[in-house]
Each structure stands twice: as structure tokens, then as C-alpha cells.
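Every protein chain but one is kept in place in this view of the complex.
The block that comes next holds chain A.
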Amino acid sequence: MGKITLRNVTKKFGDVAVIPALNLDIENGEFVVFVGPSGCGKSTLLRLIAGLEDTTDGSILIDGADATDTPPAKRGLAMVFQSYALYPHMSVRKNISFPLKMAGVDPAEATRKVDNAAKVLNLTSYLDRKPGQLSGGQRQRVAIGRAIVREPKAFLFDEPLSNLDAALRVNMRLEITELHQTLKTTMIYVTHDQVEAMTMADKIVVLNAGRIEQVGSPLTLYRNPANVFVAGFIGSPKMNLITGPEAEKRGATTIGIRPEHIDLSTTAGEWQGEVGVSEHLGSDTFLHVHVPGMPTLTVRAGGEYGVHHGDRIFLTPQADKMHRFGADGKAM
């Protein structure tokens, strides 16, 4: 089991409340991603759940039992750190078996578990090496191995892929998702990368200044952002957010339209603009278009789109995909 419930959890550093009273339910077996900009409190929230930080107020329930004052070692959770946090003086085998040693598991049983974990994570041939002799990806796998052997109630990942290069990050992303599908254990994953959030999560929690802006499945957040912040944060490239007369014309303070929901034409359309930078990715072309009276709009064109810097272009937003936000920033 791995149901985690946060009730009015508050964290203050001195007089500064980095997490004002926050409520959240994480169901058993869910893959939940905390996402938000730097300094939004997502790592602090994870550390509160882990027990590495004390809550100022509120309570944390693990499987219904109050764990607010339980030390990290007794919470039955495993954590994978951004820096891997491997024990440099121990071999890979000893690193992975350390939690079992602490739990007093029989050495023969521990060896069997370590061998199994090493097999799952392709680490069998590295078991006698020290962490310093491994690559970044291998180190991260050792950290995951150390977490899985103790069969925790939930896994906590604190930006585990941010020290890896882009290609490795994609591979590890898949490996962690597959691991979740195999183990079916609750996973809480912190990242500032919204692509990781969208691709891995069952449920995304968008945080801003310690507050939850919205909770929902990746596609719910993509299709129905609750406010301007979520609209601007979820989706890559970002949603175009337009204020001023164009928004007022549609009875809103801000309107939002995603780059993939704007139709392009060289002959006619609702807005007329001039092409600035065009980014050719092969599968897509992203055009940055300057439209008078609006911020620079990002527009996605499928495949190769033959326009150049300075070309005149017409844009038409798809009316049914338009998002409208009121003066309070909330979706209308």
C-alpha cells in the first residue's frame, strides 16, 4: 500500500511560508509528478513527505497512519536524489544492499534481492565497482536499485534526471515509467521539466509559490488549464497568452492559444504578421510571428514549412481551442 495524504501541511522558514497550508491526496500506485518553476516549493514538499524536513503545521498520513513526526527511516519510503547520493566508499553491491543491512535482512536473502535488482537495472556486471567508476546513467540506476530493494510503500524522486544528458534523460524516463508499470508502487516525482511531467505522470500537481495551482491528468491540464499560470507552464512550446483589445473582443482579460491550434496561411486569415525566427525540427517547424499589438506568437506548422524571415503570413486561431481567462487569472 502507498496512499499518502497531506492535510493542511505548512512549512515556514522563519517568517517565510514556503508552503502555505496545502492539501493533497495521492492514491496507492499512482505516479504523481510535482512540477513548477524553480523555488516553487516542490522539492521542499517532497522532503516534507520524506521526513527530511519537519512540518511547521498540518499532518502527513501514510496509509492512513499519521507519520508527521515519524523519522525518515521509519516511514517506509525510498528516495532517489538529484545528485544520486551514492555512498562513494561502498561498491555498487554494498550501496544497493545498504537499506537491507539497516533493516536487518538475512545476508543470503539480501544477496538474492540485490542480484534481482541488478538484473532488472542491467547492473549485474558492475556490482563490484565503486560509484566513481560508473557513468551518470549507471549511477542513477544504482540509486534506483537502492530504492527498489527495500520494497518501499512509495518512491520519491527529486529531479533524478536533471544531471543527465538529453539522450540519457529520455532513456531513463522510459525506464522509470516501465519500472512503475512493473512494480505498481506509488511514485512521487519532482521535476521542473514539464515534458517529463506530461510523459510520465498519472497525475500532475502544478505548484507555484508553494500553492497548488491545479491537480489533474496531463491531458486535463493541457486541455483545460485552470488559470493563466498553468496554461503558460504546461505545454511545449508555451501557450501564447494575449491581453489587450484581442482579449477584450472575446470578453476576457487574457486569451490563450497553443502554437498547434493556430492555422497558417499565406493569403488570408484573422491576424496578419511577419515571420521572425523559424525553428526547423524536421517533424515540425515553429514560427515566431510578430503581429502588431500582440506579443510575439509561436505557431506550429507540421513538417517543413517554407517561409522565411520577414515573410508576411496570416494566422487564424481555432475558436474551439481558445482559452479565456478573467481578471483574476482563472479560466472562464
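In this section, contacts are C-beta pairs under 8 Å (C-beta built on N, C-alpha and C of every residue); 3 or more make two chains touch, one makes a residue touch a chain; residues count from 1.
In this section, contacts and distances are computed from a predicted model.
Participant: Could you tell me which of "Aspartate carbamoyltransferase", "Fe-S oxidoreductase", "Sugar ABC transporter permease" or "Sensor histidine kinase inhibitor, KipI family" is the UniProt name of the chain missing from the displayed complex?
Facilitator: Options "Aspartate carbamoyltransferase", "Fe-S oxidoreductase", "Sugar ABC transporter permease" or "Sensor histidine kinase inhibitor, KipI family" narrow down to "Sugar ABC transporter permease" for the missing chain.
Participant: With the missing chain put back, one of A:Phe34, A:Phe98 or A:Phe229 would touch it. Which one?
Facilitator: A:Phe98
Participant: In the full complex, which of A:Ile4, A:Ile60 or A:Met79 touches the chain missing from this view?
Facilitator: The missing chain is touched by A:Met79.
Participant: Looking at the full complex, which residue from A:Arg150, A:His180, A:Arg300 or A:His323 touches the chain that isn't shown here?
Facilitator: Going through A:Arg150, A:His180, A:Arg300 or A:His323 one by one, A:Arg150 is the residue touching the chain not shown.
Participant: Tell me where the left-out chain touches chain A, residue by residue.
Facilitator: Interface residues of chain A facing the absent chain: 50-52, 71-73, 77-79, 81-83, 85-89, 98-99, 101-103, 146, 150.
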